[in-house]
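In what follows, a structure is listed as structure tokens, so that the remarks can point back to it.
With one protein chain held back, the other chains of the complex are shown just where they sit.
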Amino acid sequence: MTDITLDSKVPDHPIEEAWDRHKFDMKLVNPSNKRKYTIIVVGSGLAGSSAAATLAQLGYHVKVFTYHDSPRRAHSIAAQGGINAAKNYHGDGDSVWRLFYDTVKGGDFRSREANSYRLAQLSVNIIDQATAQGVPFAREYGGLLANRSFGGAQVSRTFYARGQTGQQLLLGAYQALAEQIGKGNVELYNRCEYVDQVVIDGQAAGIVVRDLLTGAITSHGAHAVVLATGGYGNAYFLSTNAMACNVSAAWRAHRRGALFANPCYTQIHPTCIPSSDEFQSKLTLMSESLRNDGRIWVPVKAGDDRHPGDIPESERDYYLERKYPSFGNLVPRDVASRNAKIAVDEGKGVGPLHNGVYLDFADAIERLGADVISQRYGNLFQMYERITAEDPYRVPMRVFPAIHYTMGGLWVDYHLETTIPGLYAIGEANFSDQGANRLGASALMQALADGYFILPYTIGDSLAPRLGEPVPDTSHEAFRAAEAEVHDRYTGYLSVKGSRSVDWFHRELGKILWEYAGMERNRAGLEKALSEIPALYEEFKTDVRVLGDDRSLNQSLERAGRVDDFFQLGQLLCQDALDRDESCGAHYRSEHETEDGEALRDDEHFSFVSAWEFVGDGQPEVLHKEPLEFENIHLAQRSYK
Amino acid sequence: MSGTAAHPDQTERAPFPIEFYRSALGKKYVMAITGLVGLGFVTVHMLGNLKMYIGPGDFDHYAEWLRELLVPFFPRTVTLWLLRVGVIVAVVLHIHAAVTLTLQNRRARPVTYASKRDYIAADYASRTMRWSGIIIALFIIWHLFDLSWTGTDYHFVRGAVYQNVVLSLSRVPVALLYIVANVALAFHLYHGVWSLFQSMGWNNPRFNRWRRGTAVAFAVVVCGANITFPIFVQLGVVGHLPAGA
Partner (left out) sequence: MTEPNAPVASSPHGTLDLTLRIWRQAGPDAPGAFETIDAPGISTEMSFLEMLDVVNERMVNTDEEPIAFDSDCREGICGSCSLMINGQAHGPEHGTATCQLHMRSFHDGDTISVEPWRAAAFPVVKDLVVDRSAFDRIIEAGGYISVSVGSAPDANEIPVPKTVSDTAFDAAACIGCGACVAACPNGAAQLFTAAKVAHLNLLPQGEPQRYERVEAMVDTMDGLFGSCSNHRECEAACPKEISVDFIALMNKDYLRAKFKNRRFLSRKP
């Protein structure tokens, strides 16, 4: 066990000035020297594309890798609801401080104050940058930007582009990246998967990648590597994430020495379309903005299978409005998700498989008229009808929670650098500033803040003193060894020739995690998972069937590599959930709840970041703690009543 | 791997019209403009030919009037020749653009679909522009010999335009050929007249609704009238020739 001291490098200035003064303290790379540095960015989502475009604009030589066929396909494209910013254009009392406060409070006091404040501070610049790039945000009739409110906030601070905010923001970043590719400042390697991190003398020296079309395993040296590879929600198999989202990039870096923080903080989105059957490959998210006008309810009596239209108001339980008068249907995600699970567990579930709750727009349509509702949610209603063949204008939507976002990720300091010097993690891939629960519309904000406004400054601080260092040579032994390891791993999957498909194992792993490490966790369940997952993992190693070869496109082989890493991550997730013997944000231990069923934190013993160190296959990971102090926001029991 | 995009440099450019015509969009502009010229011609020409219903005198007089256009400013037939050159250039450019675009389209999909394509919006007219175009081109060549240059195996008398029309169109196969050609022109205009608005960038919610109607109107009026000529010649409505013709 190496003696890793978790230095968060938070500058000791008053929090309002911390970032601005720190920018002055950081060392700079002279513009003419920037082109001497090679930076690798893995991932082309909001974080990766914005970082790569900004670094290239500054003059660095940038290489971007993505397993997608084009940078524009990254999973950020699917974000719907919106992006927060402390612009206070709506004049309802918002400010950087309030966004900072809401973020820390929403994160249930488990995030690093300095990061959360910086995020709120930079949120304003993101909207300016995106608007200048041509992102078509929604506008009022006067021509200025429109806002709407989102769960967990009492102010309207969310900017949106109908129901496709993620798409438009990603297109803005992708277009900025495309400009740099067109001008030759960025080399794009598409359909190319990062499969290992190379560290020489304790410094990130480059990466090993696998060309998905030819199976070729090659190395690329660099002065710095940036992982912007998204979240690990797909460990649960059924999630709102895109099919190919995975943890492999972060996990492979973790195995090479980058500590993994708070893996058990996995957020569940309250309003997704319930799965219609066993063959379901993915769950579809219905944007949280729907909760602005939709009212959530279930029949008062369990097993009431009447058509919703036939259930009178008196026999409907609008349970969020009942339990949380002030926030009502706009409570944060974890509160909304947990209450939906309670309703279904009490047998009040709706729909053919009794696995949902109603999200009803009847009152809103009556109050505002169908055309206002269609103006706000037209494409979401259309998407819902296309999947379920039910018309939300006439029949209330059926929704149920699903795994959605992962607050956990690679541990990073204030510079977004992991515990491997020269290796950075940004966007959903890092243990973000979101604490134990992310507010709606804050992930896009964080990914873009990291990519546009934080990393380009902080990466210079560590590169400046290394002027004159050549790009690490990929003929170095470390690269050769890593390539050989990767080759053996992938040919290994092919040689097992077992009886069960990769997806079968992934689906079974997902069931275990959803059952024992999903919306509600307890000691017994987690211990059971910690025995079942390793057993299933052994079965995977000896009985997985992967057909085809490794010299052409082989999507099963790709998935085998990702599921292998999901098994390892799944065990760490349960280990972390077991170790964190408290409830906070999305991590809900049934043993720790207040008398009215709210998450009961144990700030005295658990006000820290759990950063886990990989010490070898089959060995339990070692916990390192980064204590969290809250000088500016006083620790308080969250209440959305 | 990514490539880099070449930006056309200011200095390497050909003069504007040439460089514009080199691009596919430029060719489509030219096809639209030349199509308009062709449209103008066939419309005026149709209106002119309607005179055959009034009688041979008026018809031949009209033909003669064409030769007398802008006399004495221009000597006899010079205006007519200028117009002819204009139409010829238009048709040549139209065909050249059509051919080069068709080749570009073929290169764009060397391996065609193995299963049958099921088109939604691309209607029969738009998919057969090449064939209707070729039919029109062949017709024009035949037609010039038939009624303008030498006549085709009938007693052709230069200047006796009415008589030539009657003699030529009274032959069933020739009448059918005129009908087929004009049906092809009808399809060509049905798509072409709507399509040229797109190519010229003339697109405005205010008049978009009228574009399809305009195309139908031209196709029906111009080709409809043209088709009546061979029919009525065959039916004898046109053609009570003076004795000794």
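Assorted remarks:
The chains carry the letters A and B, assigned in the order they are written, with residues numbered from 1 in each.
FYI, contacts are C-beta pairs under 8 Å (C-beta built on N, C-alpha and C of every residue); 3 or more make two chains touch, one makes a residue touch a chain.
Small disclaimer: the values here were computed from a predicted structure and weren't measured.
Interface note: of A:D12, A:D25, A:D201 or A:E278, the residue touching the hidden chain in the full complex is A:E278.
Listed residues B:L36, B:M129 or B:V216: the one in touch with the omitted chain is B:M129.
When the missing chain is restored to the complex, the residue among A:I181, A:V225 or A:L359 that touches it is A:I181. Although one chain is not drawn, the whole complex shows that of A:S8, A:N33 or A:Q57 it is A:Q57 that touches it.
Listed here are the subunit B residues that touch the chain not shown: 2-8, 10-16, 19-20, 23-29, 101, 104-105, 107-122, 126-127, 129, 191, 194-195, 197-203, 205, 208. Contacts to the hidden chain, counted on subunit A, fall at residues 50, 53-54, 57, 68-73, 75, 77-78, 87, 89, 125, 127-134, 136-145, 161-162, 164, 167-168, 171, 174-176, 178-179, 181-182, 188, 190, 213, 242-244, 276-282, 284-285, 352, 383, 386-387, 389, 452-453, 456, 499-501, 503-504, 545, 547-548, 552-556.
The working rule: only the chains that are shown with their structure count from here on.
For the pair subunit A and subunit B, the distance between C-alpha centroids works out to 62 Å.
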